[in-house]
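Excluded from the complex is one protein chain; the other protein chains are retained at their positions.
Which chain is which? They are A, B, C and D, in the order written, and residues in each are numbered from 1.
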Amino acid sequence: MINGNLKADYSADERILNNRNKQFFVYGSMFFLTLFPVFADDYAVLMACKMGILLIAVIGVNVLTGYTGLISLGHGAFIAIGAYSTVIFSNLFDGLPTGILPFVVVPLAISVSAIIGIIVGLPSLRVKGLYLAVATLAASFIVKFLIEQDLFSPWTGGIVGIDTPVPNILGWELDTKREMYVLITVLAICTMLAAQNLFRTRVGRAFIAIRDRDYSAEILGISLLRYKLMSFAISAGYCGLSGALGAYFYARILPDQFGLNLSLELVAALIVGGMGRTLGPFFGVIIIMLVPELIKISMSSATGGSLDWARYTAPVQEIVFGLLLVFFLLKEPLGINQITDRMLRAINRWPFARG
Amino acid sequence: MLTIENIEVSYYHTVQALRGLSLEVPQGKIVTLLGTNGAGKTTTLKAASNLLKLENGEVGEGHIHFDGQNIKNIAPDVLVKNGLFHVREGRRIFSEMTVEDNLIAASYALDGRGIKVDFDKVYAFFPRLQERRKQIAGYLSGGEQQMLAFGRAMIARPKLILMDEPSLGLAPKFVKEIFDTIKRLNTEDGTSILVVEQNAGVAFSVADFGYIMENGQIVLEGDVEALKNDKDIQSFYLGIPEDGSEGRQSFRDVKHYKRRKRWLS
Amino acid sequence: MLSVSDLHLSFGGIKALRGVNFEAKKGEITGVIGPNGAGKTSLFNAISGFYTPHKGRIHFNNADITGISPDKRASLGMARTFQNIALFRGMTVLDNIKLGGHTRLNTGLFSALKYFGSARKEELELRRDIEERVIDFLEIDHIRKYPITMLSYGLQKRVELARALAMRPSVLLLDEPVAGMNREETADMARFILDVQEQYGTTILLVEHDMHMVMDICSHIVVLNFGQQIASGTPTEVAKNPAVIEAYLGVAA
Amino acid sequence: MGQFTQFAINGLMSGAIYALIAVGIVSVYKATKVVNFAHGYLIMFGAYFYFTFAVIIPGQEWAPEWLASWKPSWMLEMRKGLGMFSPLGAVLDWMANIPRILLGLVGAVSCNAILGRVVERTLMRPLMGQSVFAMIMVTVGLISILSGSASLIWTADAAFVPHIAPNTPIRFELFGTMIFLFGADIVNMLIALLIFGGIVTMVKFTKAGIAIRATAEDQSTAYSMGISVPKVFSNAWVLASTTGAVAGAILATRNGISPSLGLFGFSVLAIVLMGGLDSYVGCFIAAMSVGVLEAMTQWKMGGEWAAIVPYVAVLVVIIFRPHGLMGQKEVERI
Partner (left out) sequence: MTFNRREFLATGAAATAAIGTPMILKAQAKEYVLGASLPLTGPFATAGQLVAPAFSLAQKLFNDEGGIAGIPIRFVTEDSGYVPQNTLANYQRVLATEGNSLVAYFSDSTGAMKLIAPELKGDNARLMGSTSFASELADPATHPYQYLSGPTYQDQFDILMQNIKLAGGSKIAIIYSNTEFGRDPLEHGRAKAAELGLEIVLEETTKPQGADIPTHVTKLAQSGAEHCILHGYVTGVWPQLIGGARQFGLPVQFHGTFWGMEKLIADRITAEAGPFLAGYQGVMPYRYFYDRDDAPRYQQYAALSKAMFAGTPLENYMSTWALQAMCGLELAMKALRATAEAGNELTADNVAENLSGISDWDSGGFFGGPVSMTNNKIGTGRVYEYSPETKLFTPSSDWLST
């Protein structure tokens, strides 16, 4: 059936969940997420936490790449900055009561990430596209390199990594994965909502304008300097939050965790999910995290867990990762979000028309 | 020479540019295709020279025959070698290469045809180009660039030239010169020409046959003489008032009601 | 209102503008004509701030704006349209027009992230303003939720004008607003331009090839050739000017 | 001063190899406007192909013995009594390897040519007319595909490959310091420079070069001139993958063979951007200066700092010259 979308006033027309399907999907997912830790086993919770952490970062990259059209291949570095800032500030403010420490440390970590994001974003004023991609790539190599240096190892632990604190929120110590799941899920939903809000206002529209045609945005009074840097700051801030959660989630962090692969994974998840779409990161992260896992499980059950075959798993995962990326770019450039949209539209119109 | 039958063209699988367009260019004639921006004139030419795929466009239905051959699976470069040459909108010369290199690039069209490349003919036609042979093409003036674009077409020895808005952006007084050249190409070499224009007046001065397109469709066609006398053409394309009075109606006097009528339709 | 004095602009070795001088009078329509490559668009780009002239000054509302960036000029009340339509293809018509209201809004990053409260109020206010003042005025209500790519060329041009109007400009630069339109569409666009001038008293500066329209609706015309200003005056004065006939119009016109 | 010369020469030698790698990225970019992030991985394939044809195949039981080690009696005669690392001994040891070196090079170049063509056909051709972003990311996807395939095909075995040229040590005193140079490195440098020069000459002065330049400037117009653009594309990829094969073979002999050879691609990408994507000359200057800078950093600050030299260099250059040292500024049409 075709659902009527009658609106009585402008505010109804401007809502996010402006039709039934969307409401059903969103409330359904939230219900599922609430029940999830009750029936899921430890391993599923673990995976869900990892996905949540990655999701926040991908939402950030979506703001920059999907909406503002600035390519970054180095956002893993901001996750690193968020994670390391969390550890460094926690050690620095050792004297504070542990229950309020995260409320000081995490905003600081996000700010540091955002500020460094602005610095890395500076070339974006002069260079575009490819040059920016390589500039961010270069910046991320440099950040990782600096973290590894002996010079900073008293703070960063250098190449051998550093132990991380256990988060304590007003006396609630989150020392199990299930407790972390609650924190991560709540934050992931909030950040997603915040990103969506952004695009209901002038700020988000300005980003899209810059992506589509930057000179024409400029004559509308959108300062490229201000908004490009703002976009960098937001995306870096999101990655900083993701890093902070990562630091709390893992008991120890190593510089190697934040290498090129992480940066590429962020962009890949975005492409697979759907760039410039609210739910794109959500779908993308699910695919990027689950597909390798499924390959591993299916390969190991197919070969009876034989060690001779185990060494083919990683290459196969790698190849599939590449193929996924290429497939979506060539065949479905708007990602899974586009596929789900098509499905929703088909359901909406059924039985009248297809497509 | 060129027959386009009932073609549909869409870009990115969604935006439909042409809806069932047909036209024909007979051997040795000049045909003009008129229409406003966005009507699909350039798309028609690109469909005929098979350049659509480069821009994510595709011909959905219909056929295009050149010289009796369906061009569907012929690569653009092979089409050029078969004698169909497309002079692109905005001239599109290679602005970082010299004039001579531009002409050499066009000589790829002769590969495998056993024809010797004849630069002298071009230079005889356009002596200005010979003077500037070694210059970087980007520094030529607009008119000279248009000459170079024609020169490249001549090098390729085509049977049919598709010409996309040759008058675009040239001062009114140069436009006439350009169209004289078009006529010369047609009469001296017997080349068939399909010329896309917005400027109906000059196009009619050289063409034998004309098509008018709007919104991806042909809305009117006929001999140039017949078209010139068509009331709608006179009013929409030639700027002659409908009441047939002397002189033109001023835009200041256009009434609101008329405008509303049109956009509501 | 808007004046340009002794403007020079060059790229590498090529001189795009060589000493252009004119003034667009308040509430009037001023036309700029000349062959392609004469520097018309370069002139527009210099006025709207994409190019920095290497000599000469641009004054707007009695303030020197020569050195300031395009976005600042926009917030001073300057709007423009482009020769090749520069709408945002990733957005609907409505969002495109909303962007015109950018400079008038104040929502900052943090209230945008929250949305509730001031940001929401401001957005709804903008929506009402646009619906009532722009969409209705230009008669594009039926397409407000369409993506740009689905619109015809003529409508796209109109949406671009709508976006410029949403900025509530005091001066409007139109770069070839009727290029490639047939006479009927041209007449419609001309009507809208005249309406804007009448209703809002907007100062309009216009680049156009269509000599008829320029002659009809402009009260003042500037003619450029090879970056030089070869004539300026009322339409009748310009049409008679021998230099203009020689360089541009030719005898046929 | 002597030390300085030593490291300057070392730098020039690695700079030449950077230039050889860069030529592949630039050629593909010029012809197709695709910046190949996966070029390093093509090189890695070249290295593994060289290893396959120069080590694995000659080592098979069915392979003739002279292929693995060509030792005519006169050579054994000459070799007798020479120390293991004497200069003449090194040359003779190299000569024994000539058959498999040649097989390795021919195999690497031809297999990589096929690989380049396959990649172009399956992944790049559908990309014609897509956005810069899609192009970049497809090559990023290609990285994973190539590196995964390499570890599937060549199990991670420790591998040693024969030098392309006799690795005679060269020692001499300069400004009171002993200078050490490897013969093979000098030959590698010459090979790299010759290939680089050859390609630049070809693009500048031949009709095929005009086709490449025309395509570079305007693909669809080149098409409508009768230039077969797909052919230019695939030739550019073949050119890149074959020069990459030679570079891969050289790197394999110099640094040992491993999947991490692919990472060279990123530093060279930085170099190419620093030089200006479409400028051979710019890239040559950038490659040489990064090579020398790296060697100097290695000398003064140690190995790990050298690794980020290209990245720091590219950032510095981009800030001052957004299109690289000699790159064409893209004119924005408004």
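One rule holds for everything that comes next: a contact is a pair of C-beta atoms (placed from the backbone, for glycine too) under 8 Å apart; a residue touches a chain by one contact, two chains touch by 3 or more.
Model, not experiment: these values are computed from the prediction.
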Q: Would you mind listing the shown chains in contact with the chain that isn't displayed?
A: A, D
Q: Sort through D:60, D:73 or D:155 and give me the one touching the missing partner chain.
A: D:155
Q. Thinking of the whole complex, not just what is shown, which of A:115, A:182 or A:287 touches the missing chain?
A. A:182
Q | In chain A, positions touching the absent partner | A | 34, 37-38, 41-43, 46, 158-161, 163-164, 175-176, 178-179, 181-182, 250-252, 254, 256-257, 305, 307, 310-311, 313-315
Q: For the chain that got dropped from the picture, name the residues of chain D it touches.
A: 3, 6-7, 10, 13-14, 55, 84-85, 90, 93, 151, 155-158, 160, 167, 169, 171, 177-178, 180, 182, 185, 251, 254-256, 258-261, 263-264, 295, 298-299, 302-304, 306-307
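One rule holds for everything that comes next: only the chains that are shown with their structure count from here on.
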Q: Report back the single chain whose CA centre is most distant from the CA centre of chain A.
A: B
Q: Note the residues in chain A that touch 2 or more other chains, in rising order.
A: 215
Q | chain D-facing residues of chain A, complex | A | 65, 71, 73, 122-123, 126-127, 129-131, 133-135, 137-139, 141-142, 145, 148-149, 215, 260, 264, 267-268, 271, 311-312, 314-319, 321-326, 329-330, 333
Q) Can you list the residues on chain B that touch chain D in the complex? A) 49, 51, 53-56, 75-78, 80-81, 85-86, 88, 92, 94-97, 101, 104-111, 152, 156
Q | Interface residues, chain A side, partner chain C - complex | A | 10-11, 13-14, 194-195, 197-198, 200-206, 208-209, 211-213, 215-225, 230, 234, 276
